[in-house]
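Shown here: the complex without one of its protein chains, the others still in place.
Should a chain be cited, it is by its letter among A, B, C and D, assigned in written order, with residues numbered from 1 in that chain.
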Amino acid sequence: MKKVIVFLLLATLGVYLAITFFNIGFGDPHFVNGVKDFYLKETVENLHVSNTVTSIVVNFRGFDTLGEVTVLFLAVTALGSILYKKRHEVGARSVLFSSSSVVTAGSKLLFPAVILLGVYVFIHGHLSPGGGFQGGVIIATGFLLMLLAYENYSVSHTWLSIVESLAGITFAGVGLLGFMNGGTFLQNFLPTGVLNNLFSGGVIPIIYIAVGFKVAAELTGVIYTVLHEKGVK
Amino acid sequence: MIYFVLIAFLLLLMIAAAIYSISQKDLLYATLATGIISLVLSILFYLLQAPDVALTEAAIGVALTTIIFLITIRNTVRFENDEDNFKSEVK
Amino acid sequence: MVGTPVLFVAIPLLAAFLIPLLGMIWKELVRIVPGLVLIYLMVLSVNLLNHVLVNGPIVEVIAGWAPPFGINLVFSAFSGFLVTLMVFLGLIVWIYSYRFKRNVGFEPAKKYFLLLMMLVTGAVGIVLTGDIFNMFVFIEITGISGYALTAFYTGRDSAEASFKYLMLGSIASTLLLLAIMILYSQLGTLNMAEIATKIHTVKPAYKVISLILFITALGIEAEIFPLNGWAPDAYAEAPGPVGAAFAGIVVKASVYAIIRYIYTIFDISGAYDFLIIIGMVTLIIAEFAAIRQEKLKRMLAYSSIGQMGLVLVAFGFGTKEGVFAALFLMLNHAIIKSLLFLSGSYLVYNSKDKTIAEVNGMHKFLPITSFLFALGAFAIVGLPPFAGFWSKLSVLTAAADSHMLFVMSLILMVSVVELVYYLRVVNRIYFFKKEESVEAKKPTFNALIAMLVLGALILVIGFYPDVITGVIHKASADLMDKTKYINDVLSIKQ
Amino acid sequence: MDSSLFQLLDYGVYGTAILVMLIGLYGALVKKSLLKVVIGLSVMESGLNLLIVALGYLKGGTAPIFSDGFLNGTNKVMVDPVPQALVLTAIVIGFGVTAVALSLVIRLYRHHGTLNIDEIKNLKW
Partner (left out) sequence: METFSIIFAIFLGGAVLTYFAGKLSSVVQDILFLATVLVPTYLFFSGVSIGSSMPFSLEGISLLWGVNHFGWLFSLIVLGLGSLAAVYSVGYMKGKERRGYFYLNFVLSVMSMLGIVISQDLISFFIFWEIMTWSSYLMVIYSGNDVQRIGIKYFVFSAIGAYAMLMAIVIVHSVTHTFFIEDMIQAYGQMSLQLQIWIPILFLLAFAVKAAMMPLHVWAPGAYSNAPMAYTSLFSGALSKMGVYGMVIILVTMVNRLPQGILFREVLAWLGGITAAMGTLWAIKQDDAKKLLAYSSVAQLGYIIVGVSIGTELAMMAGLFLAVMHALFKGTLFMVVGAIEKQTGTTNFTEVTGLIRKMPWTFFAALMGIIALAGIPPLGGFIGKWMLYESLITSDHYLLVILIFFSSTAAFLYCYKFLFGFFLGQEEKEWAHVKEAPATMVVPMVLMGIFMVVLGTFPGIVLNPINNGLMDLGYVDSYKHLWETSIIFNSWGDHVILQPILYSIMGIFIFFLIFVLWKGYKGTRYVTTKDISSSGEVPKEDENLTFSVGFMQPFMRAVAPVMRRQMDKYYTGFANGLEGLFDFVRRIYTGNAQTYAVYVVVFIVIVLLFKDVLF
């Protein structure tokens, strides 16, 4: 009964949404004078950044990104708070599967490569697809690999939070530096360099690197915290 | 034409995976299905000219989300119904 | 100028990232630093508010991009008033909880104060921002802090409450994103002021559906009736001071968002009447549900929901008097309901089930706390000469000026219901025999200070409302003047 | 190439996105297991992300990245980068919320010994 009601309700909702979006139309320009034209123009001409998404995420809407990083940070904090146990209650961390020597050896081999890839992705965030988030996530998967492959592999919680904090402070601090130099928060105060060069885009790479470290540390923290939780019946 | 077939296939795959992930009683498979959704989504993002998003979705949706779901299933129960869980424990 | 609005977000974030490091140096710092930040924000907001009341709103751009392109923060009389209120309440809650449950360990304490500070920051961000997607980000910040704080106690039920909150919160954020994207697809901008100038070009169908999605999404956080299933549970299971923060800060921010959308961004006149309808339904259902509650904090939660319904009704009048009444009501509700939550959580501090029956005869052991609870109860039902009376009077005056006699009589009838359940609790505190099993817990010194400040405010506003009404008048005029908002924001040049 | 087929595709992307959203929501509303609810919510978010990116798509547009080739080329149409930036944020936020939700699931399982949502309702009325 409940299923039928929910189905009908959702069907009605779906019809309304579908009508709305079908009318909006797929792949056509929906509006004129949007902000995107400005973004596309400024990105190349003034910021000297090739990846417009990066320039939007880090500069035009950098405030959002700051908030987003904070959300992740809060998620880690929340996870720790929700799954908090007194010290004597903490057991061994759970293991998804026992891994063979091929896996462990492979992981060990792969780990530096993954980390390197992640670093590459976030350092080149302003030039090519990818950036702080993507790079951070890739680094986190590297740690995940190690955590899965080795039962006794552990990440220092202290170091995680130090990296996380420093990266966060870098982000907010760069923002405040812009505030002190240029007058507004997160404003670019470095020379923007030449388009498609590694050292271009002003503060964007700095921020994205900070974001990368932060995301990596946070996601590793998330996985680590959850892994340490063993269901108790 | 191939482009069309590819997209249509991906869209259908996504719907199928979504239905599967919702209807499957074994949460392990359901989680894997969400991984497939993310994977398809990531390809779709790429086809929709959003490589940044595709990269993010691939990393977060396919890898991380699936992994924490798996860890959670490991820490809790594997089946949707309590009876199935009971059975799996008895075995 | 003593500072700029962006510091409201930047400083707490910086502090939040610093706190884990500082905690390694000296453990007490994790308790102190959030307080220092809140004190700083309090000073800043009071200074900025003074400045704004005289010189007009401050519009701050971020990353140096002028408004339609960059994100901007608007500290006007209206938003400044709410920010000051929120920061003040955050400070009070911090003072109160400085030694609340002293026995919790270092790690939980660190997280508690961090999350509390971020809860305030998120709410302040919602109010300050001039960009609809940025508002979404801040709503998520507030939301995650809220989920974590709700589940802060390690007991069984707090996780349940938190899960309900999270489930509805996720649905809310989905709907919110949908609404934002519908607007974006039509206008190509996310800036509130620019949307407001262009909104008349959007087809009514898109406008209405996106407004509906906005109202639903924000209504979940603002506890509108059919959407507020999470609220009683979350209020009741969160630590007492967090309940106060929810009632005083989070809900206020969400109501602000709804109001901003209806008053400034959209130009749909039917939305005002819709506010009255949902507000009245919320008010009536919540107050009816409150009277039969067995748990004290749950009762307070329903009462809080009802009051927010009344705020929405007052906003729904759409007149300057209505806005004035609503803002006044928000202020009073924030102060009084916080006092009730703060004192109420000491009244049921040691009891197992936190039921109303367990407050019996507490006044002999907790005289000041009981008195403050009674004061709050008297004030919230609108008995003169306490603060609640003036706001109730202004709501009714606004209703009468809009010729809404039916609404007015319903509000008054519901007030009688509200009166009954508050008086029942106060009677229990003062005239019933104490349960032997419950041991009273004396409030700590800092908790007492926090409660006394709120109690004193209730009396001051009650006896001399002029201390605050001048600001509220300016704030309500500021909200009503849509063109001025648009001009202020869009006149900023690169 | 049949243009009407592409027409179908236009509806297809939006339709799939909405359908996936609703399927996820249906799972969250109906399924009894808490984990299924969280899975439903995350499926819903996937659908939403697809919808948002599709909104920013322009036919014949390229990715909003100014590579050397692009600057020298003739095609100057780019898809809208703003929805992509927003989705980037939304994905990360969604991950954070999912993580918190899963930790709550673990907590609830720790206390209740079951994930059946009908048995986890001590707070009511």
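Throughout what follows, a contact is a pair of C-beta atoms (placed from the backbone, for glycine too) under 8 Å apart; a residue touches a chain by one contact, two chains touch by 3 or more.
Every value quoted in this text rests on a predicted model; they were computed, and no experiment measured them.
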According to the contact rule at the top, which chains on display are touched by the left-out chain? A, C, D
Which of C:H200, C:H403 or C:K493 contacts the chain that the document leaves out: C:H403
Of C:E28, C:D273 or C:E439, the one touching the omitted chain in the full complex: C:D273
Touch as defined at the start, partner being the missing chain; which of C:L38, C:I209, C:A222 or C:I335 qualifies? C:I209
So one chain is hidden, and I want to know which residue out of C:K164, C:H333 or C:K474 touches that hidden chain in the complete assembly. C:K164
Residues in chain C touching the chain absent from view: 163-164, 167-168, 171-172, 175, 208-209, 211-213, 215-216, 219-220, 226-227, 229-230, 232-233, 268, 270-271, 273-274, 277, 285, 288-289, 291-293, 302, 378, 383-385, 389-390, 393, 396-397, 399-401, 403, 405, 408-409, 412-413, 415-417, 419-420, 423-424, 427, 430-431, 464-466, 469, 473
Could I get the residues of chain A that touch the absent chain, sorted low to high? 2, 5-6, 9-10, 12-13, 16
So that we can see where the missing chain sits, which residues of chain D does it touch? 25, 28-30, 37, 117-118, 121-125
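Operating definition for what follows: only the chains that are shown with their structure count from here on.
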Go ahead and note the Å separation of the Cα centroids belonging to chain B and chain D. 12
At which residue positions does chain C touch at least two other chains? 133, 137, 140, 144, 147-148, 151, 159, 162, 178, 185, 188, 190
Among all residues of chain A, which ones touch two or more of the remaining chains? 17, 24, 30, 34-36, 39, 51, 53, 61, 64, 68, 71, 74-75, 78, 82, 129, 133, 222, 226, 229, 231
The chain A residues in contact with chain C across the complex are 16-17, 20, 23-24, 30-36, 38-39, 42, 59-64, 66-68, 70-71, 73-75, 77-78, 80-82, 84, 86, 158, 161-162, 164-169, 171-173, 175-176, 178-179, 182-188
The residues of chain D that touch chain B in their complex are 1, 5-6, 9, 12-13, 16, 19-20, 23-24, 26-27, 31-33, 35-36, 38-40, 42-43, 46-47, 49-50, 53-54, 56-57, 61-65, 78-79, 84, 87-88, 91-92, 95, 98-99, 102, 105-106, 109, 114-116
Complex interface listing, chain B residues touching chain A: 50-56, 59-60, 63-64, 67-68, 70-72, 74-76
